[in-house]
Structure formats: C-alpha cells, structure tokens
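I am attaching a structure below and will ask some questions about it afterwards.
A single protein chain has been omitted; all remaining protein chains appear in their positions.
We call the chains A, B, C, D and E, going by the order they appear; numbering starts again at 1 in every chain.
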C-alpha cells in the first residue's frame, strides 16, 4: 500500500467532472470463521463480495446515484488469506464512459501478528449509474491526475474491448449449449 | 435450462478418471432482503459468492479433496435479478489440468409469479486441489462425453492461455503502481 | 438419490393442473462453521430452515403465488451431518388441496472426501397459496405420473387427517396450560 | 404467557434428578428483514431454527452435556408473525428417557405497538445427550411438580410411541422410493 | 440472577403510567463460531449488539412505539465469555423522561457443562420514542415498586447529568480535532 492513496472528503454533486481521488474507498475487513473453508482460508467468493461492496461505494462517490454491477474482470487469487487476518481493499474509479464507470481495486492481506502486508489480488469491476427506474444515467467525467492514473485511464478503452470480445465468445458457447 | 443437465449420485473416489456428469451441481437460492441493493436488485457480489460455493462443490465432487479458488473469469451480469426471485446455478467440471480444474457455470433467474426463467450469466472458475497442508495434489482426468462437452474441453487450453496473458498484464500494472 | 429426480424448466402459469415433475427443486448447501454446534455437527434447526426454503420454492413453482408455511410434519434426524459436508435437499409437490400444497422432501449428506451420500431425513411441509393481502387462493391440481407418485398422492389425505388429529390434541394441552 | 413460567438460576451438575423448572429457557427475538418473505411475514424455517436453539439450551440445562436434535414433532403455524414483532419462545424439559429428553415449547408473537401477545405455535423437540465422541450418555431424571407437569410427563410415553410409528411408516415410503 | 426478575404478559397501550415489571425482557443467546475472536471468546461488539436489541424491546414494551438508541453508557467487560456458552441478558426500564427512557441491563454467561452462571457486565442504554416521521413522542411514566427500583429511579437524574457532562467534553475534543 503506497502513501499516495488517501481517501478525501466527498465532493459536491454538481460537478461535471471529478478527480480519481474523489472516488477513493478503503475497507478493512476481519476474516471470521464463517468466511473460511475447512482449511481456515478465506473463501474466494466472500472476497469477491467484499470487493463488490467496496467498488460500488467508489462508483457511487463518483456519480452520486444508485449503481448496478455489470461486469467483473478476471480475478486471480495469488495467495491464501487466513482466518483472523485483515483484508485491506482499496478502490478508485479509473475511467468513466457515458453512463458506466470502471473501478480498479487492490487487495492486501495483513497478518496482525507480524505486521506483514502482502498484495493478494487486483481487479476491475464495471458499474452502470441508474435512476430510480433502473435506467442508465450519464455520469460525470473523470480527471486522471498522476502519470499512473493517466496511463491507466488511456488503457481503459482497450480493457473494455477485451471485455466485449470475451462477451461475444461466451454468447457463442451459450448458443451451442442449448 | 436444458434437460441434459442431471445431477447423478457421487462416484467412488478411486477412479483415475471421471465423467463431467459426475461433477454436476445445481443450487436453487431465494433472493432475500439482505442480498439486495436499495433498488431491490440482487447485488453482484452476493451472486459471485453463491457461484463460488456451487463451483467449489463441483470441483470437490471431481477430486474428493479440499479445493482453493485460484481464478474467476470475466463475469458479465446481463439482467437484473429481483428480491423474491430464485437463482438457479448449474456447475460442472469442464477440464482437469495436473492439479487444477476448470468449472463452467450457468446462472438463471426464475420469476416464481410468471414461471419465466432467463439466463443471467455464465462464467468459469478455476480451483486447485490441495492436501491438508495446502499443497497442490494431482486430480483425476475428466472424460467429456457429449459433443458439446468435448468441444468445451478442447477450448479449455485456450481459455487458460488467455488467463495467463491477463495475469501478466496485471503484474505489469502492479509494478508501475508502486 | 435416484436418477428419476430431474428438475425441469418451469411451466407457464396458466395451467389448471401441473405434473409433480414441474415442481421439483434441488438445493446443494455447504455446511459452514456457523451452522454447527460445538461437536462440529450441523444443527437441526439450520437444516429445518434450509428445508423450508427448498419446499417453499417447490410450492411456488406449482402455484406461481406467494406461499405461507402452515405445518411441518414430524422430522427425524437419523444421522449426524458434519462441518464441510454438502447437504442435498430434493423437494416436490405431492398433492394439492383447495388452496394448500403438501411438499415431500428427502435430505442427503454427502461426504466430499469419500463421495459417499447417505439419506439423513425425509419430511412433509404444507403451504398455503396467498394473494397480496395474505388471503388463501386456489391452486392448480397436481398430476401424479409414476406409480410411486400416485401411491403417495393417494396417501396424502391420510397424512392430512393425522395432522388434524395431532393439532386437536395440542389444542387440548394448550387449554390446560393456561 | 402465564406467570407460572419463571427461569431459575441453573442447578449444580451433580444432581441425579432435576425439576422441570431448572430447565426453563425464555428467548425474545426481534423479527428482522432477512427473517421474512416478500409479504413481510416471518418465514417458518427461521422460527424452527430459533426453536431449535431455545430447546437445545433447555436440554443442556438439564443434562449439562452436548446435545443432538433427534426429532421435531409436527409443528403447526397458526398465525402469521410480522416484521418488527417480537417472538417469545419458552422451553422446558418435560420428560427424560435413558439418554434422551423431550422439550416442550410455546411460541408467542408480540405486537409492540398494541401490546397484544398471541400464541402462534407449540411443539416438542427431542434431544440426545452425547459425550465428546458423540456417543449417547444417560441423563438425570426429571421431577414434574405441578399437576400440569405431571400429566404432560405421563403422556410423554404415548407421544414417543406415535413418533416411532410415524418413523416406521416413513421408512416404508423410503424403501418404495428407491 | 435473582428470582425477583419475572417477565410478565404485556400491558395494554392506554396506560399513562406503567410498572418497571411491565417492561422486563430476558434473552438467552448461544455463542456461535462467528460471534468469537481467534481465542474463542465472544467479541465485545457482538454482545453490545445483543444488548441493544434486548433493551430496545424493553423500551418498546414501555412506550408501544418505535424507538431509537440515543446513548450507551460506559460498558465494562469483566469476564471472557466462551464459544458454546449461553449469554443471558435481562433488561428493564428504570426511568422515563419526557420522550426518552433509560433501560438497565445485566448480562450473565452460563457454562452449560457446569451449570455455573457468572455476572459479566451491566449497563444503561437510553432510547427516544419516535413517531413514523422519527419525531420524539412523550412516553408513559414509570412506576418503580421495590426499594431497589425506587433508589435506581432516583439516581437516574444523576446518571443523565453525567452523560450530558461527558457529551460536552467530547464536543470540545471534536472541535479541536478539525
């Protein structure tokens, strides 16, 4: 976890554009018995659920509306997380399309006995901003500031293409599977 | 949901190879208030958690060992699922590598008032079979039977490559983000 | 678990009568730490709750309405179910009275290490179909097809009588207990 | 709820026999959103789970050992219980057999707006006292004191016979259902 | 736990004043795995939550309205409570101000193996009675009956002053912490 990440007070809703920093969210969750499998490891699905809540808050800080998760990118679980450890999740909006937002997350496990913190997974979740009837609504534009934010912003279109490509392939599989 | 999917009694553990059918699992889950966002829609993260449990059971039916989720492929949420609807999840092992298994899932939402059932998402989760110390253990081979199972089996290597490719790209992003 | 049990796609709501097969539901649940007592056994009450959800879905597949549980028959827990095992519940409507439905269930525990599956309990739950104000509403008739379904259908009236008989006796006890 | 029911301080473990009063337990539970169906009524299965916890505590007060639920008698849900109401459950051991105990329960719903309290269900759950390996262990005898307790105690054998009778019938059904 | 504490049937809502006894509530809760920390001890926060539910029911028995927790007095956790033990909470309204009520609680842990019950904590929670729009509403007066209830009633004003004093000090700290 770098010192660069700092959650700032929320920004007023009238902005037509907002910085990445304005959407930052950090969650600290303690791994409890019911979150674990018989080996005492955090179950992957439980982590995916925490990540969904964390990134949904981030997306809502950006658009000040209800949001709906529309896709989750490939998630790789690199290291087991144990019962009693703390899961640290950081989320921030990377790019805003017409009515959708891409949110990047990094997930650490922290061993409270040793003070060691290790990066366990990273992913992108995508949300759509919706009104009370569930219809898509335009969102403010995003202002990337640092070099890293700018580069990640520019690569967002490419990640989006890959998502559409995978989506098409899945539709073909489904058609055959009838 | 086609009639082809039928969960069969579990198979004895001594097999060096097992059919896809032997790993089939079907879950029916009722969407309760705490599973939904303020619009009354099932939260994406809750569905990802149910899918993790369902596919983990499927993987364990194949390998008869503890398993650990190591990756979740791109998941696209196509249609909102509402409070009070039933979520039907079907999972089956598609391919077994040395000590890992790819599990395919299809997810429907069923409206109990109209009897309508609509396909909401499909995905692949990957698991590793582990011993009591968490070390990888070889798994039985899979025997695809139908034409569809065989085709999906053959494409598994390609999906695996794509996962490794995405994994590499993510590592580069992480390196820059220090 | 016999091969006879297969969950079929839901049937349109306009039917005046439906087969038993159209109401079939199968749930697979993983026993987690919070479901167990200090001996590591699934608590009976947790199983009764899962059975209630499973049979309520079955009743709703038959009547396409909200339902209310009105009685649970004697349940005998024959074998302990352990932490980490899978509980398999199968439910189907056996008989429809004016506005109520009897649902039969069978419950297995599956040991994922050995692949062994043992029958743990069976029971009948009864539901009433209700409208938005909670008033009873007539339900479609049931069409038993196999010999077993027909015999179970014919014995439903007898089970119902036994329920009424036990209900009367309980009322007498309650009257004395004032 | 009569004034007769009073939970007393627990009794020391060395007794070879104990009064009914020594096993009394009262639970007050608030009905929360996740306990209810779409009509805002408490789900039957959730109530059965609370009753299991309440009666298990009662049985453990009597035998000072771990217990396992072995049967639940016919439960009739007479009146709907609503979101925000309080569920009051009272349990006490009625009779002790060699290593098993029958626990009687009465369940009220209390409307906190009107102060009205209505009897919603009554039932008997049966438990076996077990040692650390799950083997049955003899339990203290029960001492019924009031006339009502004595009458209920004397009828326990009859209720037990009925349970065995129903158990036999269920086994016949299961045999046919293979 | 003394024999003096007996939960009575609820009192009709039209009373302009009610006894302390009319507000009594007893909860028995079993400590489950997810309620505990890695040492197998009940987490303090989980107990505070149970105490909030128990005292809220007590306050609602007094005022027959929705209530909102407005303060929790200093709580001291004197003895660890272990997994599998029973937590017994007793609550009763001690004093009613214009639209607020002070509720006293005592909390015991009961070891079901030894039958030993030890006092673990005591505290006062304060609630405000509110209408459907969340506005404060006057509550019935309280009638303390025993000597102990009268003394506790008379000291309520002093406890209230201490709360206001602490509240003022906290505000000063907050002002500096901007």
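FYI, contacts are C-beta pairs under 8 Å (C-beta built on N, C-alpha and C of every residue); 3 or more make two chains touch, one makes a residue touch a chain.
Keep in mind that this is a model prediction, so the values were computed, not measured.
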item: Among the chains presented, those that the missing one touches; value: A, B, D, E
item: Sole residue of B:36, B:74 or B:126 that reaches the chain not shown, by the stated touch rule; value: B:36
item: Candidate in contact with the missing chain, chosen from D:38, D:84 or D:138; value: D:84
item: Touching residues on subunit D - with respect to the absent chain; value: 32-34, 83-84
item: Interface with the undisplayed chain - residues on subunit B; value: 33-34, 36-38
item: Where the unshown chain meets subunit A, residue by residue; value: 1, 3, 6-13, 25-30, 53-54, 56-57, 60-61, 64-65, 86, 110, 112-117
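Heads up, the rule we're going with is that only the chains that are shown with their structure count from here on.
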item: Subunit C and subunit A - chains in contact with each; value: B, E
item: From the options C-D, A-C or D-E, the pair that copies B-C, where over half of the contact pairs coincide; value: D-E
item: Cα-centroid distance, subunit B relative to subunit D, in whole angstrom; value: 40
item: Between subunit A and subunit D, centroid-to-centroid distance (C-alpha), Å; value: 47
item: Residues of subunit B touching at least two other chains; value: 53, 56
item: Every chain pair meeting the contact rule; value: A-B, A-C, A-E, B-C, B-D, C-D, C-E, D-E
